[in-house]
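Every protein chain but one is kept in place in this view of the complex.
Order of writing sets the chain letters: A, B and C. Residues in each chain are counted from 1.
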Amino acid sequence: MTDKAYTVFEERQKERGIDLQEVRRRLKALEIETPSWGYADQGTRFRTFPYKGAARTTLEKIDDAAAVHRFTGACPAVAIHIPWDKVDDYGTLTGYAEERGIRIGAINPNLFQEPEYMLGSVTNTDAAIRRKATEHLLECVDIARAVDSKVLSLWFSDGTNYPGQAPIRQRVNWMRECLQTTYGAMAPDMRMLIEYKFYEPAFYHTDLADWGMAFNMANKLGPQAQVLVDTGHHPQGTNIEHLVAYLLNERKLGGFHFNSRKYGDDDLIAGAINPYELFLIFYQIVDAMRDPDPAIAATANRIAYMIDQSHNIEEKIPAMIRSVLNVQVQYAKALLINFDEVREAQEKQDVLAAEDAVRSAFEQDVTPLLRAFREEDGLPVDPMRAYKESGLHEKVLGRVSKQETTPSGLK
Amino acid sequence: MTDKAYTVFEERQKERGIDLQEVRRRLKALEIETPSWGYADQGTRFRTFPYKGAARTTLEKIDDAAAVHRFTGACPAVAIHIPWDKVDDYGTLTGYAEERGIRIGAINPNLFQEPEYMLGSVTNTDAAIRRKATEHLLECVDIARAVDSKVLSLWFSDGTNYPGQAPIRQRVNWMRECLQTTYGAMAPDMRMLIEYKFYEPAFYHTDLADWGMAFNMANKLGPQAQVLVDTGHHPQGTNIEHLVAYLLNERKLGGFHFNSRKYGDDDLIAGAINPYELFLIFYQIVDAMRDPDPAIAATANRIAYMIDQSHNIEEKIPAMIRSVLNVQVQYAKALLINFDEVREAQEKQDVLAAEDAVRSAFEQDVTPLLRAFREEDGLPVDPMRAYKESGLHEKVLGRVSKQETTPSGLK
Amino acid sequence: MTDKAYTVFEERQKERGIDLQEVRRRLKALEIETPSWGYADQGTRFRTFPYKGAARTTLEKIDDAAAVHRFTGACPAVAIHIPWDKVDDYGTLTGYAEERGIRIGAINPNLFQEPEYMLGSVTNTDAAIRRKATEHLLECVDIARAVDSKVLSLWFSDGTNYPGQAPIRQRVNWMRECLQTTYGAMAPDMRMLIEYKFYEPAFYHTDLADWGMAFNMANKLGPQAQVLVDTGHHPQGTNIEHLVAYLLNERKLGGFHFNSRKYGDDDLIAGAINPYELFLIFYQIVDAMRDPDPAIAATANRIAYMIDQSHNIEEKIPAMIRSVLNVQVQYAKALLINFDEVREAQEKQDVLAAEDAVRSAFEQDVTPLLRAFREEDGLPVDPMRAYKESGLHEKVLGRVSKQETTPSGLK
Partner (left out) sequence: MTDKAYTVFEERQKERGIDLQEVRRRLKALEIETPSWGYADQGTRFRTFPYKGAARTTLEKIDDAAAVHRFTGACPAVAIHIPWDKVDDYGTLTGYAEERGIRIGAINPNLFQEPEYMLGSVTNTDAAIRRKATEHLLECVDIARAVDSKVLSLWFSDGTNYPGQAPIRQRVNWMRECLQTTYGAMAPDMRMLIEYKFYEPAFYHTDLADWGMAFNMANKLGPQAQVLVDTGHHPQGTNIEHLVAYLLNERKLGGFHFNSRKYGDDDLIAGAINPYELFLIFYQIVDAMRDPDPAIAATANRIAYMIDQSHNIEEKIPAMIRSVLNVQVQYAKALLINFDEVREAQEKQDVLAAEDAVRSAFEQDVTPLLRAFREEDGLPVDPMRAYKESGLHEKVLGRVSKQETTPSGLK
């Protein structure tokens, strides 16, 4: 049945003017990093429910990340969080990962948990705390070197809860100082990806609140600094694909944290709430990959794709597989856009034809394509079914939670 | 100086046509319940920072609530949360509170922390879990009787995170069954206040997502069921004072949870982000208090005002005092509206004059009024200063945290 | 090629457990009413751009609506707007429509254009204006009778721009009086559909601001009154499909105005911005159609589907065809949900499996199904191409705009 379906699919794409060889080449190149913390228990301020089988240690997280790569073939790296994934010997850690077929990806410092950081880390009024924060950033640069990671991925929870609480302009300058120091310590082939967030946990102002602030900071730091777009970190209604296109035009788009949101920063499975938005993001990326300007194309080709979600009520490993599959599906659909058709309609300013040229690619069912591509690569054609049949689910259930997680907060 | 300021204030209000005796009478009648959980550590999913001096036990929470009442004179009741404030002997608990000059207020069941409730409590697909939830509600009705509380305050975290996850219509019916049973167990002088919430911790659909669903449920249950408005539980842009007026017109507004939000359900100090909104809410309430229809006026006069906030980075007791003062300020301002002037402008359909009649009351500085009213009542004229000078701050610092609160979640 | 594609499609659906006969039966029953005003020039407050070929008269609008039905086979009725479509002889009007193969659908009164209505129509402080508004409503009931329409579709722009501007509670009662009178005049087989809108043109409060207010009004009026959901009339983030399910459960969902929005009430082509949302709305409807409770199923089967959009920059007829096709596509996909699979996963509370059972239907490409269904019905298999090849585009260009539309407003 697959074969017939693929044949029909192939004919249809041919009619649509799509070169499937190129599509498959690009699809194969797609790497999606999964986060170590996505395999552990996560929750809301009301409760972190303990989930049977959730990873308890860094090594277990690596086991799980490796499993996701095994089933999908698309996730050869795992992002780590310091200090959650701090170990004594990073050589052992990278070895452990390599043995399981993956590598260590982006290094994510944590500047939001120490009591000192309650009112700010790199923007704290207290210079000693800013120094401590900077040292943690420098430590993460060292760890990156130790695990041969090329990406330092920065998110700051820094901000305030009330008008007047802190000197907003001063804090911009403090942050810049700390990041300048960190930037200076990076190896020439490392990148610093700067994430922004509309709000939470700061509820009045967030020091890096939007792409413009992250972009301006990256500009001031230099070419190794770029912006990281987390799809859940925007005000309602924001046209994220517009920001993506804009940052690509400036050669400053460095990476993504994929997840879905309907309300705040919900951190749901990528593509689960508004799959068309994810498709349209990839439309802008693929469009940039084809740009005659090689610097723009190179920026698009070098984007670091990462999952960053909070699987509060789902089984962790299959939730991650689902996320990866959803990203693959939307990327595959974007590759099916006939860009000549789009350009022609745009040039004629034919609104309906241009819209149709983009949307009609989304309406394709890429299942036959993905199955064929996996088959060719020796991967399970249906990764989710393969997971279910693998016995891994039962195996991780054997992990006994060290202690029941305690309730975290209040209504 | 106060005297002169009050004289000037009094003259101004006389000019404006305001009867200050009536204003002071109503102001004196304002009671704002504080929540026991507002004195304990609270946080976000990223972190609950331990705060020196935060209450650790129910008795300490009652101590702190009593202190807030001592300084403000406006908070004679403390809401409790079951099981957080569960005790063996409720007689002892009420006695402890009474000795400190306060009483037990609304009873708040907790149906969001037990692992069973991860996918729903009164709307869970599993009938056994729904039964367990109903039993907890009935237990809370019993506790209400034991502590002589007249208000059962219900908030449900129930909802789903993904399309298709659960049968939405079925869940409406399940919830109704559970609440019907609970309603039937209430004493005739008890009220059930039904709270709604736009989202969180459910990120796709929340079973009681808006006032309309809570209102419809209250209608079906009967006259002892009313709606509770939490000021932070609405979509951006919602005209909350409109909902307040609407529910008063239907005699179904039962209570408030006051707090501020700029983004999601931020749970900041009431009146700290948009004080005019709080004023406009009270404008609608005072307007209803003056309604010729006695049923509407009675509904407005019977509203249960409660604070429900999350003091993540603030000292707990003064944060609560500030909240209470902010509510008092906006209520006092609403009492300074010249309703005849408003009505006259409305009848002439003079948009600018009507707007001015409302806004100009907000622009009054009510400090002299509040100081005079407190002086008359034998209260400290400046509650915040009185707190600072009382030595209480230093005293609660003696409380040693039993254990450092652990981090709650992830980015 | 179509045949092979359909065969593959059919096999796949068989594997998925879908009965295509039932799907095609339901698909054939789908009727989508188009609005007469959607064929005329429309714009924003900044400008209504004159579009070559836009309909200038009611008869031209009917011509265009008939053309859309001819190409799609799904639009046998055209909604009219009074007084825009007011004519001397409604018999002639219905005859004109019938000759072109369509009928007159919902009657839409207009209470927002007369200068008297600037500050309100059925909620105006001035009783004479409320009477005038009521008379217009009664006139529309008469017109409905004259054109044999069974649906009175009500939208009110009534509201205020400033706090204090008008007595909010009073206005609720005034509206109810007017609607009660109108309701009383309806024939027993007519329905009154009550639409709500979050904001615009009123910018502080809108008298019917949300589903809850429309629902409560419909409840008070009686069984012939139901709620109409316009997909663009909600706060950001609102879970519209949840409201749909809720209203179906109450047997009070009467109709839809379909359109898309990314920001405010953008009135873009239905399904153009977030197609998954439209699919999820139909998921809830199809689920209700299958409800064992016949009253719920009957409500779902009786929903009046209407397009209501503002084609500001698009050619009118193909924009309408596109809208109709998008609605068909999402309905067809919802019909491909395996509801047994969903139910089973829901019963097991298997979050990922339940989500997958719904989403995987959305991922089907329904092109072969729609082509086959059209072929069987003697319709063009590709309505958009048929339109382009029909010469109609060139023909309507012959319409010379009577006068250039003037700019409408300001920044």
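Simple rule for what comes next: a contact is a pair of C-beta atoms (placed from the backbone, for glycine too) under 8 Å apart; a residue touches a chain by one contact, two chains touch by 3 or more.
The structure presented is a predicted model; accordingly, all values stated were derived computationally and were not measured.
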(request) Determine which one of A:104, A:122, A:225 or A:280 touches the chain that has been left out. (result) A:280
(request) Decide which residue listed in A:18, A:75 or A:357 touches the omitted chain of the complex. (result) A:357
(request) Kindly state which of the options A:9, A:51, A:198 or A:373 is in contact with the chain not pictured. (result) A:198
(request) Identify the residues of chain C touching the omitted chain, counting contacts across the whole complex. (result) 37, 40, 42-50, 81, 112-113, 115, 118-119, 155, 157, 161-163, 198-201, 203-204, 236, 261-264, 266, 268-269, 272-273, 308, 310, 312-314, 406-411
(message) By the contact criterion defined above, which parts of chain A meet the unshown chain? Give residue numbers in ascending order.
(response) 119, 125-126, 161-169, 172-173, 198-199, 204-205, 209-213, 215-216, 234-239, 241-242, 245-246, 248-250, 280, 283-284, 287-288, 291, 296, 342-343, 345-347, 349, 351, 354-355, 357-359
(message) Could you pull out which residues of chain B are in touch with the chain that's been left out?
(response) 1, 4-5, 7-8, 11-12, 15, 236-237, 239, 262-263, 269, 272-277, 313-315, 318-319, 322, 329, 351-352, 355-356, 359, 362-365, 367, 384
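What we mean here is this: only the chains that are shown with their structure count from here on.
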(message) Given that chain A and chain C are copies of one sequence and touch, is their interface built from the same residue numbers on both sides (over half shared) or different ones?
(response) same
(message) With centres defined as the mean C-alpha position, give me the chain B-chain C separation in Å.
(response) 40
(message) Quick check on chain A: which residues sit in contact with 2+ other chains?
(response) 236, 262-263, 269, 272-273, 313-314
